[in-house]
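What you see is the complex with one protein chain gone and the rest in place.
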Amino acid sequence: MEYNAKIVNRLKRSKGQLEGVLNMIADEKDCAAIVTQLSAVRSSLDKAIGLIVAENLVECVQNNQNGQDTEEEKIQQAIKLLMKSR
Amino acid sequence: MEYNAKIVNRLKRSKGQLEGVLNMIADEKDCAAIVTQLSAVRSSLDKAIGLIVAENLVECVQNNQNGQDTEEEKIQQAIKLLMKSR
Amino acid sequence: MEYNAKIVNRLKRSKGQLEGVLNMIADEKDCAAIVTQLSAVRSSLDKAIGLIVAENLVECVQNNQNGQDTEEEKIQQAIKLLMKSR
Partner (left out) sequence: MEYNAKIVNRLKRSKGQLEGVLNMIADEKDCAAIVTQLSAVRSSLDKAIGLIVAENLVECVQNNQNGQDTEEEKIQQAIKLLMKSR
């Protein structure tokens, strides 16, 4: 599967935000600000995961134009991955 | 609020894992492995958030031994932060 | 979209579990037991949501064999629904 730049940039931003949180902790900043930042990183990661499992499922279904068993099995695996990732 | 080493180390590990995921994406690794790693980072962040909001709430209640209004207000804010962070 | 019996039964069970929790609360049962039950209902609902958005996305892609714009638009809407449901 190819990962588009949108996902890569999102993960790089998340990494930068995590670095920022580590600095806030070193400076003993207010915990509400730290929790807000960490929650933003968590939901950004969740979005990246959602995009990957959705695009993976779309690809599996598109590759299954002729309904072969192996392809159908891949669709079920893609749905399983989507469920597990929630 | 003081942040114990457990939380700081957890966040540093999460940052390292994110770097690892970016390398996996550059190598176009299988998406199931990438989703599994990202899910692990997400749940590690969620644990860090949970520890911070729990310890913050405990501190606010402990500081409120003499039941002053301002302290009670801090407890309600700590509960609100906990709810928002879920 | 047709909803299979698996999803309907899961929701009926969740409703029954909720009734059970209301009885546990009336009996002032231990909060750990109540939280465990509520968490089980929450994750069961999350699974039902995951199954619905996944099957919806598969259907949209399968209906898009001839790549018409309107169908592609439906795929994007199905991905958006999946993301929003997380």
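In order of appearance the chains are A, B and C, and numbering begins at 1 in each one.
As a convention for this text, a residue touches a chain if its C-beta (ideal position, glycine included) is under 8 Å from a C-beta of that chain, and two chains touch if they have at least 3 such contacts.
Computed from a prediction, not measured in an experiment: that's the story for all the values here.
**Q** Which chains here would be touched by the one that got left out?
**A** B, C
**Q** Just the residue numbers, please: which parts of chain B touch the chain that's not shown?
**A** Per the touch rule, chain B residues meeting the hidden chain are 46-47, 50-51, 54-55, 57-58, 61-62, 65, 75, 79, 82-83, 86.
**Q** Considering the whole complex rather than only what is displayed, give the residues of chain C touching the chain that is not shown.
**A** 1-3, 7-8, 11-12, 14-15, 18-19, 21-22, 25, 28, 30-32, 34-35, 38-39, 41-42, 45-46, 48-49, 52-53, 56, 77, 81, 84-85
Note that only the chains that are shown with their structure count from here on.
**Q** If each chain is a node and each touching pair an edge, is that a line, ring, star, complete or other?
**A** Shape of the chain contacts: a line, open at both ends.
**Q** Could you tell me the distance, in whole angstrom, between the mean C-alpha positions of chain A and chain C?
**A** Here chain A and chain C have centroids separated by 19 Å.
**Q** Centre to centre, by mean C-alpha position, how many angstrom separate chain B and chain C?
**A** Averaging C-alpha atoms per chain gives centres 26 Å apart.
**Q** Report the inter-centroid distance (CA atoms only) between chain A and chain B in whole Å.
**A** Each chain reduced to its C-alpha mean, chain A and chain B end up 18 Å apart.
**Q** Which chain A residues sit where two or more other chains touch them?
**A** Answer for chain A, listing residues that touch two or more other chains: 46.
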